[in-house]
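Would you mind keeping the following structure in view while I ask a few things?
The complex is shown incomplete by one protein chain, all other protein chains being positioned as in the whole.
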Amino acid sequence: MSTRMSVAELNAFLETDFPQIHTGGRSFVVEAAGPMTARVRMAYHQRHLRPGGTISGPAMFALADLSLYIAILAQIGPVALAVTTNLNINFLRKPEPRDLIGECRLLKLGKRLAVGEVAILSEGRDDLVAHATGCYSIPPV
Amino acid sequence: MSTRMSVAELNAFLETDFPQIHTGGRSFVVEAAGPMTARVRMAYHQRHLRPGGTISGPAMFALADLSLYIAILAQIGPVALAVTTNLNINFLRKPEPRDLIGECRLLKLGKRLAVGEVAILSEGRDDLVAHATGCYSIPPV
Amino acid sequence: MSTRMSVAELNAFLETDFPQIHTGGRSFVVEAAGPMTARVRMAYHQRHLRPGGTISGPAMFALADLSLYIAILAQIGPVALAVTTNLNINFLRKPEPRDLIGECRLLKLGKRLAVGEVAILSEGRDDLVAHATGCYSIPPV
Partner (left out) sequence: MSTRMSVAELNAFLETDFPQIHTGGRSFVVEAAGPMTARVRMAYHQRHLRPGGTISGPAMFALADLSLYIAILAQIGPVALAVTTNLNINFLRKPEPRDLIGECRLLKLGKRLAVGEVAILSEGRDDLVAHATGCYSIPPV
């Protein structure tokens, strides 16, 4: 099972179809996309912060959701308008104020539903700061 | 069980302790806080949008998380540094580009954990656009 | 929006199509089914217990899952083979060794997905012992 979109195509797709995620300053970059996997970086940016210099829950949610979306897109191509139906996130440790990495692995890619998990890590650290599982609905072709 | 913070005190607390949520323009306002309940409004703002004019998942997540936080704060007061440990959200319908309301009800308020549910509605509509349940850890006094 | 199956029809359906849930002794009974709602009783039974006389997590999960299934069946009728895709449950208080009631409310009933929440209560008590939200996939007709 090879991917239908390259990393460059995925970043170009975000640029043209999701310019909103760059509001307030460019931060999200697709770094890798393989069979049923994807890696997305959320560069450190002041707008992601919470009191105490830690990164906010909504910013980590955004990274988890986007990582899952990119992993699906890489598999099925830019034709489909997939939407999140469910996302469950566990916050494990307070992230330091540095880049976060979302590592997504698809657990199932069906005709109607895709399910995946996302590990969220601080750059250069091994411990997870958060972990999410989510489900996307894939519309009929 | 009465609340320890009034609506005015809750909004003032956000102003001084969470100025980040107002980054890019004021949008979140506490509207009500009763025993084990709270209502928070997320005013329509361009930065919450997604392609097609709908409101983004991360923006709805932020509203759910904040509504839960406010309901807890209203009960235990501004002393404690509560943090989200888990949040599960189901996206039900695409919200129109208008204000969203988060209606939170605490299901449990223990010494160490608080659990609640949040219904997210479009202003003036009865159908839910999303529904979340979440858990906060309450640190020892 | 009226229901397509009566309480008697729902119980008869369980009898013929889900005899397994009665393994070890009859315990689950549909008590009510209205528009987008259902109530299912799990009668106290030794096989649901955990050490200390409390009721087990898997037993509460089974009640939550069944309540959701019954609420969907009441709406769409016995024709469809709906399956659980996701279930998230929060355990709030240790239930005493008595009947549990699952009160389900559907939050969305689409063509492909149904989402609902289930409050689980001990008979005769107001406090929730658990709360679940779940998603069923509804196969094409």
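In this document, chain identifiers A, B and C correspond to the written order of the chains, with residue numbering beginning at 1 in each.
Heads up, the rule we're going with is that a contact is a pair of C-beta atoms (placed from the backbone, for glycine too) under 8 Å apart; a residue touches a chain by one contact, two chains touch by 3 or more.
If you're wondering where the values come from, they're calculated on a predicted model, not measured in any experiment.
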Which residue of C:Ala43, C:Leu87 or C:Leu109 touches the chain not shown here: C:Leu87
Contacts of chain C with the absent chain, listed as residue ranges: 17-18, 20, 23-24, 46-47, 49-51, 56-59, 61-62, 65, 83-91, 94
Residues from chain B at the interface with the omitted partner, ascending: 85-86, 88, 112-113, 115, 135, 137
Touch list for chain A against the chain that is not drawn: 88, 90, 92-93, 107-108, 115, 117, 128, 131, 133, 135
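Simple rule for what comes next: only the chains that are shown with their structure count from here on.
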Most widely separated chain from chain C, with each centre as the mean of CA atoms: A
Cα-centroid distance, chain B relative to chain C, in whole angstrom: 29
Distance from the mean Cα position of chain C to that of chain A, given in whole angstrom: 34
For chain A, residues that touch 2 or more chains besides their own: 85-86, 88
